[in-house]
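Dropping a structure here in structure tokens format, bear with me for questions.
For this depiction, one protein chain was excluded, whereas all remaining protein chains were kept in their positions.
What follows is chain A.
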Amino acid sequence: MRIAILLSAGRHAVSGRPAPVSVELQAIRLARELIRQMAGEVDGNAAGDITGFHAGPDAGPLKDALGHGLPRLIQLSIGAQDDPLPSLAAALGAERFDLVLAGRSGQGGEDAGLLPYALARTLGLPIVADACALAAGPQHGTVSLEQALPRGARRRLTLRLPALVTVHPAAPAPLPFAFAAMRRGMLETREGVPAPRAAGEVEERAYRARPKLIAKSAAGASATERLKAATEAASSGGRLIVDPAPEDAARAILAHLRQIGVLRD
């Protein structure tokens, strides 16, 4: 089992200092526990390997991820303004990874979290978002994962590998930092693929926590109704179809996309 983990150059929400991103550290833990589970009682690294990938100009602050249980980190050296996607796609494409893990979004704020999707498309991998638990699947070459849905709901999926999975903050907390593990961990620097992004002014702003959205229907309504809207599963007007025929499912999805205006004829 070979697992790759994508790491981004995060910053601490208050101090603004370089800091690893929690959800990516949680991905390291999921990967380690998956490998340990597959190997039984054998030492973690015997049954597989975990490699971290970071495309960026400086891997220094990411060394701390090595202290959270990542044995090896590869930095793909690119310019600060370069797009990391080609570098990551080239590096991941060159080696065969069974599973690629990424955070659902880097900092968890206003991040787009698009990179995993773009990468999955480039590599031609299926992508599953928001995993909060990973386990060996029923057959060889599969993993069983729990997907975190809004309001604490969980959905169990079986996924055929290779695949790309993004990790949700509801996954178990990161492994505690071990200074000596960071010291032992391997950091390798490779040349990345220079990919200058289209010039455009990028505005940098201090991080702020994303405000909690209140369901629109309840805005301005009575306190009871707002409470109800905040605590009960909101009906988004969708339809639950259990075990449908693929054609029916596709038709339902298309109908829904048309209804909400994503697809236009």
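Following the convention adopted for this analysis, contacts are C-beta pairs under 8 Å (C-beta built on N, C-alpha and C of every residue); 3 or more make two chains touch, one makes a residue touch a chain; residues count from 1.
What we mean here is this: contacts and distances are computed from a predicted model.
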Determine which name in "Acyl carrier protein", "Monovalent cation/H+ antiporter subunit C", "Fe-S oxidoreductase" or "Xanthine dehydrogenase YagR molybdenum-binding subunit" the UniProt entry assigns to the undisplayed chain of the complex.
"Fe-S oxidoreductase"
Given A:G48, A:G67 or A:P84, the residue that touches the chain left out of view is A:G67
Touch criterion as defined above, residue of A:A19, A:L157 or A:A170 at the omitted chain:
A:A19
Absent chain, residues of chain A that touch it:
12-15, 17-19, 64, 67-69, 173-181
